[in-house]
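Inspection log for the structure reproduced underneath, given as structure tokens.
A single protein chain has been omitted from the complex, and every remaining protein chain is retained in its original position.
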Amino acid sequence: MTGKVGTNTESRKVACAASVAGSIGRTPEHLLSSREHKSVGTVVDIGGVPVGNTELAVMAGPCAVESAEQILRIAREVKASGANILRGGAFKPRTSPYDFQGLGKAGLEYLRAASSDTGLPVITEVIDPHHIELVVKYADCLQIGARNMHNYSLLREAGRSPRPVLLKRGLSASYKEFLLAAEYVMAEGNNQVILCERGIRGLSNELRFTLDLNAVPYLKDRTHLPVIVDPSHGTGNARLVPAMSRAAIACGADGIIVETHYSPKDSISDAIQTISTAELIQLIRELAALAKVVGRRIPLPLVK
Amino acid sequence: MTGKVGTNTESRKVACAASVAGSIGRTPEHLLSSREHKSVGTVVDIGGVPVGNTELAVMAGPCAVESAEQILRIAREVKASGANILRGGAFKPRTSPYDFQGLGKAGLEYLRAASSDTGLPVITEVIDPHHIELVVKYADCLQIGARNMHNYSLLREAGRSPRPVLLKRGLSASYKEFLLAAEYVMAEGNNQVILCERGIRGLSNELRFTLDLNAVPYLKDRTHLPVIVDPSHGTGNARLVPAMSRAAIACGADGIIVETHYSPKDSISDAIQTISTAELIQLIRELAALAKVVGRRIPLPLVK
Amino acid sequence: MTGKVGTNTESRKVACAASVAGSIGRTPEHLLSSREHKSVGTVVDIGGVPVGNTELAVMAGPCAVESAEQILRIAREVKASGANILRGGAFKPRTSPYDFQGLGKAGLEYLRAASSDTGLPVITEVIDPHHIELVVKYADCLQIGARNMHNYSLLREAGRSPRPVLLKRGLSASYKEFLLAAEYVMAEGNNQVILCERGIRGLSNELRFTLDLNAVPYLKDRTHLPVIVDPSHGTGNARLVPAMSRAAIACGADGIIVETHYSPKDSISDAIQTISTAELIQLIRELAALAKVVGRRIPLPLVK
Partner (left out) sequence: MTGKVGTNTESRKVACAASVAGSIGRTPEHLLSSREHKSVGTVVDIGGVPVGNTELAVMAGPCAVESAEQILRIAREVKASGANILRGGAFKPRTSPYDFQGLGKAGLEYLRAASSDTGLPVITEVIDPHHIELVVKYADCLQIGARNMHNYSLLREAGRSPRPVLLKRGLSASYKEFLLAAEYVMAEGNNQVILCERGIRGLSNELRFTLDLNAVPYLKDRTHLPVIVDPSHGTGNARLVPAMSRAAIACGADGIIVETHYSPKDSISDAIQTISTAELIQLIRELAALAKVVGRRIPLPLVK
């Protein structure tokens, strides 16, 4: 404890337990996620839909699967909009233990049925390493949420599963921490990882989160993994979703994941930030036009 | 001091001196900047160039005016790129009193000369109420920087000047505080105010700032004033400037303000975040294509 | 999607999946952690040492258990200093999968041996629900780290264990989220929970974290659970540990948890923020004097 505060700290050993900004102990070329390790962009396959390719991914669906009827109706409307992947939560991470925790296995079954009906592959969240074996039977892609970005047991277990993983950035995670969380998955042998910027804790409470789109070009520069954006959580406000979806595509995102419902006000959860499926149709048309300008594409469904 | 911490605070009087998140004491329709007060978007005139119209504003130039030759050469290249407003600092707000503080009056003269040569109107920063009388003689628009967003004397004096004002958001200002800073200018009779999102203090130091593009659709919804974006300060990194400029336009910004130099590495200041004028040409072409998709336009110069 | 952005959101349903600031769906008196539910402060028993009582808890030890000899020597010096609980990590949560992950079961055995030798009860971190059954055999208290504050599977499993739980605040968790994480443990039947403020993500990188001591009186007002402070992670700098330990006790904390080593520079991890055991002796003397002034006490060992 000699010398000035903050002086010469570099010459001391790096901190550990909470060394969240700490050294990674490897050169970039040894990190599986780095551009140095693999320069060509990775294309992740979600049930036949490529993510990271010229074609943009649009994942859409309700916050939570509420019933067989609800998810089926939404899936059909999502399909008709031109989105190519269905999202929906069966296991919900909730701040309070007394809140609705999702339908669990039944929710997975409803999702699968909606997928079979529409042909849309399915992505759903896992919050417990124990659930992965079950979820793998129903879902085409595992989502790991922001609050679990540092849940290393879950990351590792997902890394040992046969499904691609969509990894959301933690609420206050640095880019480096985000990339190292992906490294936990990849180190287990699963290189099918998609990164998702979903908003960070900001400085005011006027919006729920601050969508950090700087992350998109920054990460695309550093990693070969696809990067998508969640404008629903990233704004917490349905009115801002279209504008921020456009911004995401304009700055280079490989797709978006968006909450939608035929009647947002009737959804059990995330009503404030959920756009209607009618709005989704309009949004995808806008994104398709925008995609062309930035060298990407979204194939629109034929209007009947 | 009875009751629980944080309980019943609403029933006590609102806090004052630092009531930065406090009540504004007026209903929205009485705030001059509000959509309730004026529903039609304001078009600000900067030396003949309208901002807030269909046509996008592209303000470009060096961080600091360094010499008559430097600003003239940059102005000509900026003009050739299709940008429509010249920026350049004569009075520089510096964190340290020992850093280069700008050329002052000489800088203003060089700016004016470059403006006369190219026909581009000029925007430059004011950091002291005393300077406004002088700056008004040379500049077409007054810029008030992030660190002066709460400098009420400066805001008021700018409100009494005959020039439009570009007001940058403070480094940790809420949207409400930002709008109320504009209100200080407008309350003095100057309704020619442009808001500029330029990045907020973020949670990691991997980039200098976090560009908060949520601010664009949020503010456009609340105020009739034009909103532009500064991707140079908002990223602190020239490599991210093109992507974030596109994102800004895609989410509804009325323009951008960007630092450029014919040789960024030779600029006295902001070299890291300054794009070359060659890169500016390419960027404006991209933005022009993008603008059409979102119902805006940038007229490109004829290629000689 | 009618009405202004941010307007009337209260009248819509509360958001779900990431409703980190969301409604808790219960009145305060129904929350097990609330003062409304239980007005008298809870005293948690860690292997015979009460926490939350007049006597202050001082938990001290190395970041990681490195060898049987290392932890035994530190335990003896910790005991001699007057600290009453031994800390040490056997399972380490690491940002990178390639960093030292702890000695695991061997580390637990060394900890237990050091505990038997000195009589100090032992606290150690759990990072995986699967580990709890094992850790319970060796440790007197389970620590759940900041990065796992939202790991609901881990919280629930800890809630079903027979050991008290030290829960650290997440890096960007609100007070409400922190209390609701404790609720996850308590809802499973384990009411022996200690809260620990350990620093949040701040706005500059001059120190690793911002120790938020406002949390201490705020939480003590809202909950009957003991609240302690981690000045090692909360500052990331050994030079600041004594001052912030004093501040913690002065504002009402029920104790501290501090990293110490006989030779900080030789510790594998957290060297920068680890105080020497010689410094620990001096610190505890200072805290003992301070404790009296605020109505608490630390019994000092007899000087041999």
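A, B and C are the chain letters, set down in written order, and residue numbers restart from 1 in every chain.
To be clear about the criterion, a contact is a pair of C-beta atoms (placed from the backbone, for glycine too) under 8 Å apart; a residue touches a chain by one contact, two chains touch by 3 or more.
Keep in mind that this is a model prediction, so the values were computed, not measured.
S.K.: Touching the left-out chain: which of C:L213, C:I228 or C:A271?
M.R.: Spelled out, the listed residue whose C-beta touches the missing chain is C:L213.
S.K.: Any idea which of B:K38, B:R208 or B:R285 touches the chain not displayed?
M.R.: In the full complex, the listed residue that touches the missing chain is B:R208.
S.K.: Just checking the interface: what residues of chain C touch the absent partner chain?
M.R.: Residues 21, 172, 174-176, 200-204, 206-207, 210-214, 216-218, 221, 234-235, 237, 239-240, 243-244, 246-252, 286, 289-290, 292-294 of chain C touch the chain absent from view.
S.K.: Touching the absent chain: which residues on chain A qualify?
M.R.: Given the touch definition above, chain A has residues 4-6, 35, 172, 201, 203-205, 217-218, 221-222 touching the missing chain.
S.K.: Considering the whole complex, not just the chains shown, which residues of chain B touch the missing one?
M.R.: Residues in contact with the chain left out: 1, 5-6, 9, 12-22, 24-26, 63-64, 89, 92-100, 125, 127-130, 145-148, 150-154, 156, 171-172, 176-177, 180, 183-184, 187, 198, 200-201, 205-209, 233, 236-240, 265, 267-273, 275-276, 279.
Here is the rule we go by: only the chains that are shown with their structure count from here on.
S.K.: Report the most central chain, judged by the distance from each chain's C-alpha mean to the global C-alpha mean.
M.R.: A
S.K.: Farthest from chain B by Cα centre, which chain is it? Let me know.
M.R.: If we average the C-alpha coordinates per chain, C ends up farthest from chain B.
S.K.: How many angstrom lie between the centres of chain A and chain C, each centre taken as the mean Cα position?
M.R.: That pair's centroid distance is 31 Å.
S.K.: When you check chain A against every other chain, which residues touch at least two of them?
M.R.: If we look for residues of chain A contacting two or more partner chains, we find 21, 172, 176, 200-201, 206-207, 237, 239-240.
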